[in-house]
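Here the complex is missing one protein chain, while the rest keep their positions.
And now, subunit A:
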Amino acid sequence: MKKHHFSWSGLYLTIVFIILYAPIVYLVVYSFSAGTTMEKYHGFSLRHYADLFADTRMITIVFNTLIVALLAALIATIVGTLGALAIKETRGKVRNSLLSLNNVLMVSPDVIIGASFLIFFTMLGIRLGFVSVLLSHIAFCIPIVVLMVLPKLNELSPTLVDAAYDLGASRWQALSQVILPAITPGIGAGFFMVLTYSLDDFAVTFFVTGNGFSTLSVEIYSRARQGINLEINALSALMLLASLLLVGGYYLISKHGGRRHRVIAVKEGDAQ
């Protein structure tokens, strides 16, 4: 075996990763501690996990969070994909304006979005709770889906659609049998992306969640304010695991799907 040589860049990278991951590792390690504070490690125990699973309020909130995330991701993926298809049809100024409007939503701070949704829902008289959280999650997820799907649409050769019509397909058949299957990797990637965004959103949710309804990030925040509870460490460890699985899934889909769906097109001039 060849020994790795020491390099400054390698060392730098290692330090960066240690700094980035140390707090998470610290938190996960203490979730297995027998003690009740993070001041000292008291030996291995699963008692905080047991506490967590006995905490029905927390379990309900976990399910709420999952349901909101899945529904929001699903609806945002559908709306966002349709939006991307519509943007693809437009040209010039209209297209640029639509894209800019889309990007503004991406870059504007969550706090602003959350606050504006709060004002919006209050004005319309929508009761804060599940519906308001779901609606706002869908809203901030859509631009992300559009951004994930649009590049896939752009790399699709326009002759593919012509070919579908040429072979007798109607507009719907061309869409469902040629365009959508070809951009499926983009749609899948968009879905997983917004699923993670929705799962861990705090700022927007914090504004629009009501009394009877809460999601994990908001709940953890409010509990952490009341003092350190290692049950939260256990929950965080589980969430970290879930996120890792999601990222893994996203990676598998984009990698595997990307290979099979690579658009084959031999481009040469004179295509007027």
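Following the convention adopted for this analysis, a contact is a pair of C-beta atoms (placed from the backbone, for glycine too) under 8 Å apart; a residue touches a chain by one contact, two chains touch by 3 or more; residues count from 1.
Note that in this section contacts and distances are computed from a predicted model.
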When one chain of this assembly is omitted, its UniProt record names it as which of these: "Lipoprotein", "Ligase-associated DNA damage response exonuclease", "Glycosyltransferase" or "Spermidine/putrescine import ATP-binding protein PotA"? "Spermidine/putrescine import ATP-binding protein PotA"
If I consider the whole complex, including the chain that's not displayed, which of A:T14, A:T60 or A:T159 touches that chain? A:T159
Pick from A:L99, A:A169 or A:L238: which residue touches the chain that isn't shown? A:A169
Residue-wise, where is subunit A in contact with the chain that is not depicted? 157, 159-160, 162-170, 173, 177-178, 181-182, 184, 259-272
